[in-house]
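This is the structure I have questions about; it appears just below.
The complex is shown incomplete by one protein chain, all other protein chains being positioned as in the whole.
Note that the chains take the letters A, B and C in the order they are written out, and that residue 1 is the start of every chain.
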Amino acid sequence: MRAHEIYPNGGPRIGVYVCHCGLNIAGKVDVHEVVEFAKTLPFVVVAREYKFMCSDPGQEMIREDIREHRLNRVIVASCSPLLHEATFRRVLEQAGQNPFFFQMVNIREHVSWVTEDPREATEKAKALVAAAVRRVIFHEPLQRRRVPVKDHVLVVGGGIAGIHAALTLADAGKHVYLVEREPTIGGHMAMFDKTFPTLDCAACILTPKMSAVAAHPNITLWTYSEVIQVEGFVGNFRVRVRRKPRYVIEELCVGCLQCIDACVYKDARFPDEFNLGLGKRKPIYIPFPQATPRVVLIDPETCIWFKTGKCKRTCLEACERKAIDFEQQERIEEIEVGAIILATGFKTFDARRIPEYGYGKYPNVYTALEVERLVNAAGPTGGEVRLRDGRVPKRVGIIHCVGSRDERFNRYCSRVCCMYSLKLAHLIKERTGAEVYNFYIDMRTPGKGYEEFYDRLLQEGVHFIRGRVAEVTDWAITPEEEGKLIIRVEDTLIGVVRRIPVDMVVLAVGLEPQPDAEEVRRMFNISCSKEGFFLERHPKLAPVSTFTDGIFLAGACQGPKDIPDSVAQAGAAAAEALALIDKGYVELEPNTAYIVEELCSGCKTCISLCPYNAISFDEVRAIAVINEALCKGCGTCVAACPSGAARQHLFEDAQIFQEIEGVLAYV
Amino acid sequence: MSERPMEGERSFEPRIVAFFCNWCTYTAADLAGTARMTYAPNIRIIRLMCSGRLDPQFVLAAFRHGADGVLIGGCHPGDCHYQEGNYKALRRYLLLKRLLREMGIEEERLRLEWISASEGDRVQKVANEFTETIRRLGPLRLAPRPGVIRLPVAALPEPSPAAREGALP
Amino acid sequence: MSYLYFPGCSLKGTGRAYEESLLAVFRALGIPLTELADWNCCGATAYMSIDEHQAFALAARNLALAESQGSPADGAVQLIAPCSACYLVLLKAQQCLAADIALCQEITIALKEEGHCYRGRVRIRHPLDVLVHDVGLSEIARHVRQPLRGLKIACYYGCQIVRPFALFDRPHDPSTMDDLVRILGAEPVSWPLKTHCCGGSLTGTIPEVGWRLNYLLLREAQRRGAHLIVTVCPLCQFNLEAYQDQIRQRYPDLAPMPVLYFTQLIGMAMGLPPRELGLQRLLIPVDGLMAALSKEGAHARA
Partner (left out) sequence: MAAIERRIRYESELDPSFAREIIAFSGSPSLMACIQCGTCSSACPLSLYMDYTPRRIIAMVREGFKQEVLSSRTIWLCASCYACTVECPKQIRITDVMYALKRYAIREGVHPPRFPIPVLARLFYNTVRRRGRLTESWTVLRLYLQTMPLRIPGMSSLGWKLLRRGRFPLRPEGIRDRQGLQRVLRVVERQEVTA
C-alpha cells in the first residue's frame, strides 16, 4: 500500500518552519541551510525560516501555508516544546487542522545553546528536523480529553504568602483549605517587629489579615496540621491531612487564656518556640497574643499529666466551656481540590555551621531572627535590646551574608539580609543609641524605597564596613578589647585589616529551603532546584507554576523573597489557580494508552505494571481493557506488552522508530 | 546533504541516541541550554513521557540503524512523575545489558542515568563523558548503515485504527 | 597495626626530643614503629616556593619508599609524619597526584629513574590521629601511671595539621588534643588561638614579625591560666620556645612558658623516664612542674 492510498487526502503534506529566535538560534545554526535541507525531505511541501516563529506574523505565515498549500502536517524547529508546543498546536487548530499533526523540534535548548561549533550545530539541527519529518508522517488526529475540576483549593502554609493567596481565592468565592503545620498562622512575618523599608509595624499589617482568614466563610483553617498524602491530578486532587491533637477543642475554646493562668506551673519555665527560646512558656500556652486561631494548646512533652499521669489538672476546672480534652486523638481529614498552592516558606541558615562566628559559643552572638524578637514590643524583653546578662549593648556588629554567597554553604544571595540588617541597625540604634557596624560584601538594595532607606541609615551614622568577617573572637589584644567580642575584618575600601570590639554580634543568616522540602516535593510530585527550593515551570514566563499541572508556588518556598515579593507571588498563584478552576474543566494531553483488541493475548503483563490501576481484565473476552480516564500516559504498559497490543497515542512505536531512524540516517 | 564519511577518513564521531523522560531529564537538558552549558554535539535526544515507555526494541533499533551508543535518562529513584516508571526502565536496562553482551555489543554502549530537572550540569557532564566513552570504544560495526535518507514509503506500516477510520481532515 | 615512621629533617635537629618522646611512647604502648629507610626531605614550604613539581617528586619518592617498605593494612601502608609541614606536604602531594593525571604521569616517569614506583596506597597519618583514633583514649588511659592533675594546658594545634587537607579533626575548633590531655589527668584551657599560625620560618627570616605572632600566642596562653603549651609540630615548638628571651626584651610582660610536644606530655603521664622523653633538651625546663606533680602523685597514692 502506498502512502497516498492510506491517507485519503493524498498523503502527507508537510510544512517545515525553522525559527531564528533572533540570534539565539541563527547565531549558531545556519538556518537557511536547514530550510534548504528540509525541502529535500519526503512529503515536505514548504519549508521556511522566520525571525520569530512564535510571533503573530510567524503564526500567520503557518496558518496561511496550511490553507494555501493544503498542509496536513506541520513541523516547527525552534525552542523547547515545553515552551511553545501549545502555541503552535493552536495555530493548526485555528487553520482548521487537528492540532496533533504537529511536531516540534528543539533546536535552541538542545542545539544552538549547547553546541560550540556552528557547523556541528547545523548538522545536529538537520538531523533532528529529519527525524521530526519522519515522525510526523505517522501522526494521527486526536481529541483532547476534558475532565471537570473541583472548585476547591488547598493552600499549604499559613505565612504571609499562604494567607494572601487564601484570602484572594476566598474573596473570589472559592472554598479554600488553609493547612498550617504550626499552632498558629502568621509564619515568619508574625515574628518581626517592623518591616523594611517603610518601618510599618508587622503586626499592624499582618494581624488583620490573620483574623480575616479565621473569620472568612470560604476558608477552612486547619492549623497544627500537615498534608500527608496527595493523589490524583490537575483539577482532581485527593488530599489527606493529619490534624495533630492540641488537647483543646478548637470549636469550644474562646481564647480567654484562664487555663494558662490556672496551670499548676506558676511560672512559665519552658523555652518558648515562638521566641526562639529567648522567652518562656507553660505546658499549656498560646504562641503569641495575636495567634490565629486564638486557641490554646497543650504540649505533651512538658505537661505533667502526659508525663506522669499525676496532676491536679487545674486547667480543666478553669475552663468554663469545657474545651480541654486530654483524650483528644489525631484526626485524618480527606478533601478533594482542583488546585494546590504551596506556600511552605523557608528556614533560616543554622549559624552553628560557621563556627568562626561563635554562635552557640559566645552568648552575645545572636541570629537576626532572635534580634527580631528582642526588638519586638511583644517579645521576651518587651522590645528592649538587652543582652542575656541584662546589659544594654553599646556597640553592635551586624555581619551580613552568613551562609549566603558561599560555595561551602549556599551559593545564592538570600536577597533579604541586606535590607533586614539595615532595619535592625536602625531599630537597635533607635532603642539603645549604640554604635552599629554593618559588615557587608556588597549592599543589595534593589526595591522600591530600599536605596532610600540605605541612604537614611548612612545619614543616621551607622557604620558600613565593606568586608566579610573572618572571625568573631573573645581574644583581646589591646585593653579596649577586654571583655568584648572582637570582629576581625578587612575594611576593603580602605585596604587595611581592622579589629572592632563590640558587645553584641548579630548574624544576618540567609534563607534556606525548609528541612523537609525534599519530602514535600515528593509528596506533591514537583521538582526542586539545585539549592533545594521548589522549581518553577519557567523562571520568567511561568514563575508560579510547577511542572505538575494544578500545583502552584507562592513565597519563599520557591526561593528567597521579601514580603512584597511573597505577597505579589501569592496573588499570582491565586490568579493561576482561579483561572484553572473557574473554567470548570481541564483538557488533558491525549497521550493515553489503548489496547488493540485483536492483538491482545490476555497475558495480563500490563495490569500489574500500571501505577494507576487503569488497566483491568475483561474475563469474558480475555483481554486487557484500559480506562482512559485513569490513564496518565506514562507508557510503561506499552513498552512491556509482548504482543504489541498496548499502544500509546502521541508516542506510537511507529513514530518513535521513525524518529530513531531519522536522527541516525542523517548525521 | 552530506553523507556520513567512511570510518577512518576523519576522526570517528560517535552517533548517540538519547531517550529522555519528559519531566526530569528532558527538562534538565532544556536547563543546560538555558544555562548555555555546551556539550558534545553527538547526542540526539528523543523525548518520551517516561523512561518507563522505553521499549527495549527502541534501543535495539537504534543500534541497528547505526547508533554507536544509547543513553537513557530518567528521574531519580523515588522521583518518577508516574510513581515508578524509572524502576521499570532500570529493569529493562539491566536486561538489555545482558542481551547486548550476548550479541557481542559492548555493554558500555548503553548507559542509564538519573538526572533531575535541576541538574543541567549533569546532562552536560554525562553527554561529554558518554561521548568520550563511545569514542574510545570506536564505531559499532553491525550491518551496513544507511547513508542518505531512504524513507521506506512503500513499506509504511499500517496506521492505527483511529487513522484508518478516516478521522483525518 | 604496624606503622612506618617518616621523621622529617626537623626531628633529627631542633626537634630531636619529639622523635625521642614519640618513639618512647609508642614503645611503651607496644606499637611497632619502623623508620622509613633512606627517606628524604618532604619538599616543604620553602622548596615548594621554588619548584612545585620537584617538591611533589620529593614527597612522592617518600610515598613510594613507604609502599615498598611497609606492609599494608586495609589496603594501604600507614605512614606516620609527626611534623605538621611534612604531614601537610605529603598529603597535598598525594591529593594533587590523585587529582591530576598529567602530573601523576610526570612524577611516575621521574621516579622510575631511581627504580621507584608510587601506586597511591599509602595512608598518611599524624601521630595525634593515630593515638586518639587507632590506639584510643581508653587504651592510653590504661597506661597513665602519673596523672597530670592540676596541670592547666593550652593545646596548640598550629595551622597545618588541621587544614586544608587533613580530615581527622575539625579545622576551626579541633578537640582531639584537648580530649587526650584530659585523659592524662590535666585540664585543657579554653583558648581561641588553637589553630592560629606561629609564623613558620618567618621567625628566622623576618624575626620581628614572627616574634610578635609568638608573643600573642604565649601571652594569651598565659592569660588563660595555662602552665604550659603543648604542640604537635617541631617548628611550632621551636618558635614558641626558643625566642622567649628575645620576645621578652620587647614585650616584658611575658613570663617563661614551657612548650612541650604532646608526646612528651603523654610520656610524663605514663611515668616514662625524663631522659627518654628528651625533657633535658627543653630550653624552658618543666622540672618545677614535674616536682609539684610527683608530690601531688605521692599525695594521691597516700
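Some observations on this one:
Everything that follows uses one rule, which is that contacts are C-beta pairs under 8 Å (C-beta built on N, C-alpha and C of every residue); 3 or more make two chains touch, one makes a residue touch a chain.
As the structure is a computational prediction, the values presented were derived from the model and not from experiment.
The absent chain, not drawn in this view, touches the displayed chains A, C throughout the complex. Checked against the hidden chain, the listed residues A:Glu356, A:Glu531 or A:Glu628 yield one contact partner: A:Glu356. Interface note for the absent chain: among C:Pro32, C:Gly120 or C:Pro164, the touching residue is C:Pro164. Within the entire complex, the positions of chain A that touch the omitted partner chain are 356, 401, 405-408, 441-442, 466-471, 488-492, 495-497. Residues of chain C in contact with the chain left out of this view: 9-10, 12-17, 38-41, 43, 45-54, 57-58, 61, 88, 96, 100, 106-107, 109-111, 113-116, 159-160, 163-164, 171, 195-197, 199-202, 204-207, 209, 213, 242-243, 245-246, 280-283.
Criterion: only the chains that are shown with their structure count from here on.
Counting C-beta pairs in contact, the pair that comes out ahead of the other among A-B and A-C is A-B. The mean-CA centres of chain B and chain C are about 56 angstrom from one another, to the nearest whole unit.
Chain A and chain B have CA centres that are 31 Å apart.
Averaged C-alpha coordinates give centres for chain A and chain C that are 51 Å from one another. Of all the residues in chain B, the ones that touch chain A in their complex are 1-2, 4, 13, 15, 17, 23-24, 26-27, 29-30, 32-34, 36-39, 41, 44-50, 52-58, 61-62, 65-67, 78-79, 81-85, 88, 92, 116-119, 124, 145-151, 153-154, 156-164, 166-169. Of all residues in chain C, only 170, 172-173, 191-193, 216, 220 touch chain A in the complex they form. Across the interface of their complex, chain C is touched by residues 355-356, 473-475, 477 of chain A.
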